[in-house]
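Only a portion of the chains appears, each positioned as in the full assembly.
First chain written, first letter: the chains are A and B, and each begins at residue 1.
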């Protein structure tokens, strides 16, 4: 039966997750140069448009219709059979469409996360093609595998509360694939472009943090104790992640930066995502403290060493943070907290850690391969990059015939 | 007539303006510029990437004066802008053969003030 309290919670959580895509747009948009911010904002906005439609037309069906290990099938195409009564296999106390639209917002933001990797140099037409293909052939299957009835990682017993594998590892490794395929921005190297509007980065971080309460605590699909636990550990991991990154910078560079604190907060949010319904407060602190160490290393040590141009660190934050979170779930999960979950290594069940490893590995391999293939395909058919002159002029003018800011008046 | 161009530290603008008013130089044009000089910038750090912020924010003044006001103007700027540390800036003096007041069409020395 539909419970109004649970429904209210899932609806507002859906709104919060929707707000994360504009949040991400400002988070990323503040980081690029003035001439490219509209490129970022537009990619995020169009992802929201295109993928909202893809989801109700067939994405939801591919992901959640009861089906094979990898593929939900086409039974629920156009939402046929997806009504206003609960569908108990997913959520017993809210209308089925509430579950559908909540999940839809995940399907929107996940591909949008990849934008950070190829920022400042990708053609808009190619972006639309890519995002649609990626959602259909990477997001939907991985989502089904982990969360769909019959999904093979779900059957395996992999725990992913709100999207460590489905969202962050998946998008993060795709980010690496795309960064490698598209290649570096021209003329960077000696002097890296500097974020053109740090307050926008902070605004984006704030909206992401706020929205993440819906992302994680909404994933309980009810306004219950598990939702409250998820809310509390989400906030805690964000806080420890933000503090931790700032402290690492303080020790290493002499000063903590706003950019660092924002990055750390987001990393903490990423890492707690798969664990939020399964771990309690002390593990959340540990997860948050360590994720910034891992991500900072990826971003400030590994990336410069290998020289790939993951422009806004979509791989360095989401894949690295998501992997740590998924594995940490295998360490810290506790059935005492959530009987629907499992015990992790530290609660006497090393098996779970191995399952988590397997789920991470499977996601990494599939997503890396499929994302690279799709991206390459788009390159061949449409061409990924704007030409050098356009890159110099910026995406705003060349892809959208607009400027972000006027200089006069 | 002369055109005086001065590059100064941003936080010295108020003081320079005051000194100029004392010297009865009231008409000025101000803009924001970035300068690279002897002064070393603070290193900026963005996600670990260090930028030796080699362009520092400066203020550029442009002041057209009659010849007899040149020295007072230069002295006023110097008084207001000087801290004795690198980065204090420079004053450039150009010849100004002609000056027109748009409102009245006046030209020359009388149009300057």
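FYI, a contact is a pair of C-beta atoms (placed from the backbone, for glycine too) under 8 Å apart; a residue touches a chain by one contact, two chains touch by 3 or more.
Nothing here was measured: the structure is a model prediction, and the numbers come from that model.
Asker: Can you give me the copy-number formula for the whole complex, using the labels shown?
Answerer: Written as a formula in the shown labels, the complex is A x3, B x3.
The rule we apply is simple: only the chains that are shown with their structure count from here on.
Asker: Compute the distance, rounded to whole Å, between the mean C-alpha positions of chain A and chain B.
Answerer: Roughly 50 Å, centre to centre.
Asker: Please output the residues of chain A touching chain B within their complex, sorted ascending.
Answerer: Residues in contact with chain B: 191-192, 194-195, 249, 252-253, 255, 257, 259-260, 263, 296, 299-301, 304, 313.
Asker: Please name which positions on chain B make contact with chain A in the complex.
Answerer: On the chain B side, the touching residues are 44-51.
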